[in-house]
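Of the protein chains in this complex, all but one are displayed in their positions.
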Amino acid sequence: MSTLAFAGELATAPAQTRISMKTAVAGVTGYAGAELARLLLAHPCLQDAEPLFLGRMDAVADATTLYDLHPQLARNTFAGGGRPAPSVVPFTWQTLRDSGTEVLFLATPHEQSREWVPEALANGIRVIDLSGAWRLHDPANAAVYKLEDAEPALASSLQQEAVYGCPELHRDEIATARLVANPGCYATSIILALAPLLQAGLVDLDHGVVCDAKSGVSGGGKAATAKTHFMYAADNLSAYAVFGHRHTGELLEQLGLSADQIQFTPHLLPIPRGILSTIYLRLNEPSTAAQIEDTLRQFYATSPMVRVRRAGDLPQIQHVVRTGFCDIGFELAPDGKRLVLVSCLDNLLKGAASQAVQNLNVMAGWNEEEGLL
Amino acid sequence: MSTLAFAGELATAPAQTRISMKTAVAGVTGYAGAELARLLLAHPCLQDAEPLFLGRMDAVADATTLYDLHPQLARNTFAGGGRPAPSVVPFTWQTLRDSGTEVLFLATPHEQSREWVPEALANGIRVIDLSGAWRLHDPANAAVYKLEDAEPALASSLQQEAVYGCPELHRDEIATARLVANPGCYATSIILALAPLLQAGLVDLDHGVVCDAKSGVSGGGKAATAKTHFMYAADNLSAYAVFGHRHTGELLEQLGLSADQIQFTPHLLPIPRGILSTIYLRLNEPSTAAQIEDTLRQFYATSPMVRVRRAGDLPQIQHVVRTGFCDIGFELAPDGKRLVLVSCLDNLLKGAASQAVQNLNVMAGWNEEEGLL
Amino acid sequence: MSTLAFAGELATAPAQTRISMKTAVAGVTGYAGAELARLLLAHPCLQDAEPLFLGRMDAVADATTLYDLHPQLARNTFAGGGRPAPSVVPFTWQTLRDSGTEVLFLATPHEQSREWVPEALANGIRVIDLSGAWRLHDPANAAVYKLEDAEPALASSLQQEAVYGCPELHRDEIATARLVANPGCYATSIILALAPLLQAGLVDLDHGVVCDAKSGVSGGGKAATAKTHFMYAADNLSAYAVFGHRHTGELLEQLGLSADQIQFTPHLLPIPRGILSTIYLRLNEPSTAAQIEDTLRQFYATSPMVRVRRAGDLPQIQHVVRTGFCDIGFELAPDGKRLVLVSCLDNLLKGAASQAVQNLNVMAGWNEEEGLL
Partner (left out) sequence: MSTLAFAGELATAPAQTRISMKTAVAGVTGYAGAELARLLLAHPCLQDAEPLFLGRMDAVADATTLYDLHPQLARNTFAGGGRPAPSVVPFTWQTLRDSGTEVLFLATPHEQSREWVPEALANGIRVIDLSGAWRLHDPANAAVYKLEDAEPALASSLQQEAVYGCPELHRDEIATARLVANPGCYATSIILALAPLLQAGLVDLDHGVVCDAKSGVSGGGKAATAKTHFMYAADNLSAYAVFGHRHTGELLEQLGLSADQIQFTPHLLPIPRGILSTIYLRLNEPSTAAQIEDTLRQFYATSPMVRVRRAGDLPQIQHVVRTGFCDIGFELAPDGKRLVLVSCLDNLLKGAASQAVQNLNVMAGWNEEEGLL
């Protein structure tokens, strides 16, 4: 399973090179965009290079600063300190080129990302795309996005070139990638829990894996819809997209599984943010809790953003919300064969914005956790 | 203050006449409409006359039963029991006439109510309108709704004829009214708390009254907007419409106050339903808690749907949610002059649907609390 | 599987006998007790026989009426109507005997129920116990409750006599039972979803069943603990009691399964009430959605309190909260073999109080749904 081959090898962190990079964020009006802006503005390596913030022309018409869009990010300009509010400007290629942008974050709908990536690369700009447009290598899996490309051959080639932006699995490829496809939030929580056990060959795949995942409402985006209405989500829980969620393809490709080996059901939680995935599987051979914990710890020995919990000490959503961590815990049945994994992360951070910054760090040769602790 | 003159006089409830009436609900797709449907279907006096449920043509196209629209209302059709799911049909005047509707509930936007009421009355159908279209008698106050009438003279005449549907204040007029304007949710909570003290002449009006009101999100209606998005409302509190909320006119007219005598600020609470209004005033003369409690109790001696609390025993939103009650409590400062009133109700019930049914009961000569306990 | 044998047989509802019964509720201070009080006070067959409400002596010392304990239940005593607030009195056997109680609801901790049931039966009082004390017939399963009995032989005999109070499975036995053990909330949601498919022999038991269940905080009871603290539960989700929840024994006994055939993990939801269980299984043979739906519908053809949803139309917690229903829906994978069931109920109602009243109805020979719609 070559997709899992990279994790254990980076025993030494790359030498830290504290030179700045010029970044840009398209789609700064949304939830992930706001988190990206927050993280990049506070990033130690970016203090001399304010990111360029880009929004849709209609959304930024009468809100010209980041603080107008997201008042929680505002800082004072006061005697002896403070910096002016960062501008948010309409997206144009000219603006991007003029700014000297080296890395562009796309926090945009997948159709938009699909359209923009070829042009960004043609302009010599590396891209970290937070949408689902470039995550899937198998066209059959990617079909769920109903993508239409102006230049299908180029798109198909880029699709293969794109690196799945899970640093815990693909650090080396990310370091040199032109196009990083930032993983889905549900997918990240499930892949990080399962990858170590699958790589170690412990999982009884004939029996299959059940992933019961639950996410806060921000996962549904900022658009006001019937399902993001407070009255729909509050005091409620609902399962959706059973047998058909878009992130399923990521699980199959990244974990090397077939559709009948893994089952994934998402649920909408009445909370703003956070994902908890409860994962049920059987081991090929009876094991001990110590062996399971050891397998997880070794896999993540060089990964600052995954926290492995002690056996029986399960993570909760509160432990990870507003952090860049994925927490993984487990309980093993007395028979030593039935295993329940619990994996938690913040869907807007390790499931989106902080994972994107983690990828930036890897691409820039900075410490992977820079600006995320 | 003639608006307050009716409360104390109905020491004897009207004789109960258990004959059914044919009712109809327009706007059954919304939150208040769903509550109306629930209350009317369970109403003891309506067991032989299922209400006619009407919706917008687009909303009821592929949802032809009430249970499709509101699964929580569904009942089984099972061997030996159950009744078929009530149909929801598009609104047409022909349908209304054919059904023999005697009382029509309008749970519709105020523009719609404004347009439909003249025609309903012309068809001999009495109307209980839950919108703000007909609540205000003073055209200056009503201007906030920017109403446009096909026949201004008729509309103006109906505006004066319309009875403000607060049974605790206007029972006699409601009993014979053709058009009842069901009060606003905030207005109900504030008017019911203040009316007894104002009628008794206890309030220092030079000092003025401050009404700090807080409502759950259902008060904003079913439309998916930026402000009804879960991510906006959850874990948040915001004041809005300071000095400009539409319900202000109801306070002025029903309480006989001028704009600088009462100040009302609504807030959006991160809960589905419920209103709590905290009301600050000074008394003309030092008083005792017993006198205040007595004033409230006497005023509501014949009112089944107002619960007066003991001095110092303040109501909370939990006490009234999913009930048809308005709870009123208070604390008096040691100086005997500064008074804080707390008034709670469910904005979808006593602030909308159950108050409408209370009005139906009065109009039909049934017990005022019928179907509401 | 004899436990599943009763459901299909009651094609005709028992003749309604509208004679009253004298009931009592012990533990009326808690959440389930409050719901029981609400349901019994409104029960059509009990309008002439107010239940006797009993509380712990310390809890009812200075709160002598039901309305003091639960202000949301209060009604006015007003001119021409209303009834006085029901008293809540300390539990004593003398009080029970003097009241002529025929059926006693125990909404008490399991230790208390274990102690009181023998004496109640000895006094000729039938019992509906809402605790876990008498639900499990196999002593190995019951050991989880660490029960200590004054008279072990009697207790053991009663343990076998006790009828598991799931009317959909055991109507006939409940009708004549002296001791009904009201089911656990999680157990009810899972048993009702699985029983029809297991009875029909459709489930691949070699593969096993995964039950991922989520409950609101009221399931944890009224005691203020670290885990019922708002700051622990709000904006959070946590799995707990993996491989060790007390309700597991009910699943094994009622569904006739062994411990490695069914896996049940509960989670704490940040909502007041409601349970949603997502259940994963494989069918022995490929099936169609119509066959699954038909199997469910036939099983519940005479059950008013279970609502079977159409294939693909999944229930949500909002659909069942504050109702006495259990809603069951499902999705079948395109392969016709992998099945996901979703089962929802209100843990305080179908998971506790309304199920208890449903049992009362069966015991009294009333319509099973009486007072619950």
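By written order: A, B and C. Residues from 1 in each chain.
Simple rule for what comes next: a residue touches a chain if its C-beta (ideal position, glycine included) is under 8 Å from a C-beta of that chain, and two chains touch if they have at least 3 such contacts.
It should be emphasised that the depicted structure is a prediction, and the values quoted were computed from it without experimental measurement.
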Contacting the left-out chain in the complete assembly, out of B:S20, B:Q72, B:T95 or B:Q263: B:Q263
Among B:E151, B:D235 or B:E285, residue touching the chain not depicted: B:D235
Contact partner of the left-out chain, one of B:H137, B:R178 or B:H207: B:H207
Residue, one of B:A49, B:V340 or B:L373, that touches the chain absent here: B:V340
Among A:A74, A:A122 or A:A290, residue touching the chain not depicted: A:A74
Residues of chain C in contact with the chain not shown: 31, 217-218, 222, 224-226, 228-235, 270-272
Interface residues of chain A (partner: the chain not displayed): 11-13, 42, 71-72, 74-76, 78-82, 235, 300-307, 315-316, 318-323, 325, 327, 367, 369, 373
Those residues of chain B which, in the complete complex, touch the missing chain: 207-208, 210, 212, 214, 232, 235-240, 242-243, 260, 263, 265, 267, 269-272, 274, 276, 278, 280, 314, 316-318, 321, 331, 333-335, 338, 340, 342
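What we mean here is this: only the chains that are shown with their structure count from here on.
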Chain ID, smallest distance between chain and overall C-alpha centroids: C
Interface residue identity across copies chain A, chain B - same or different by half: same
Inter-centroid spacing, chain C versus chain A (mean Cα positions, whole Å): 42
Centroid distance [mean C-alpha coordinates] between chain C and chain B, Å: 36
Geometric centre distance via CA averages, chain B-chain A, whole Å: 47
Multi-partner residues of chain C (at least 2 other chains): 235, 318, 321
